[in-house]
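Some chains have been omitted; the remaining ones sit where they do in the full complex.
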Amino acid sequence: MNQQTIDRIRKFSEDRDWDQYHSPENLAKSIVIEAAELLECFQWSDSEYDLQHVKEELADVLVYSQNLLDKLGLDVDEIVNMKMDQNEKKYPVDKSKGNAAKYDKL
Amino acid sequence: MNQQTIDRIRKFSEDRDWDQYHSPENLAKSIVIEAAELLECFQWSDSEYDLQHVKEELADVLVYSQNLLDKLGLDVDEIVNMKMDQNEKKYPVDKSKGNAAKYDKL
């Protein structure tokens, strides 16, 4: 996400004085609510879905995720790279290649 | 997220030949699963939470969201700005200021 988009998300909340509702817990609830709406696009079929609807719901997940990053003062690249460090250790290429098993089943 | 981080996420899946599991539906399931793990950090308290755990689960949401953007060939700024256009119309400042009501209750 570029800085202009991030700034737009921040201004949207500021203009509406919504920071008061953006506790980390409320944002975590909001992310799962939007993620479930995204999943609803695939509720009865894995192949037929409304792409426009998918875009809107995925965008909602990303907006609330940005709100949570902001609320907690987190840097997206820092936390994602920290997690990728973990993932690369938990899922070594030689054991995980072509295998969707969870790390504790490898 | 910067290009280097995005490239790392892509390489991680490519190295493991995991693209075969990354159908849009499977990624939508994965996003909601990780979002619920994020929520679990706040299951019994809205004020006491393990920040490191929050970072890891939020990162998981963001990684799978990036996977879905990639799978569908979407541009994050384009879909987020499209959604912000909608949000700005649905939640006019004069009606929404300091008010968390859903748009259909405004």
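First chain written, first letter: the chains are A and B, and each begins at residue 1.
Note that in this section a residue touches a chain if its C-beta (ideal position, glycine included) is under 8 Å from a C-beta of that chain, and two chains touch if they have at least 3 such contacts.
Owing to the predicted nature of the structure, the values given are computational and were not obtained by experimental measurement.
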item	value
Overall number of sequence copies in the complex as this file defines it, 2 displayed	4
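Just so we're on the same page, only the chains that are shown with their structure count from here on.
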item	value
Distance between the centres, which are taken as Cα means, of chain B and chain A, whole angstrom	2
Chain A residues within the chain B interface of the complex	1-2, 4-5, 8-9, 12, 15-18, 20-21, 23-26, 28-29, 31-32, 35-36, 38-39, 41-42, 46, 49, 51, 54-56, 58-63, 65, 68-69, 72, 74, 76-77, 79-84, 86-88, 91, 93, 96-100
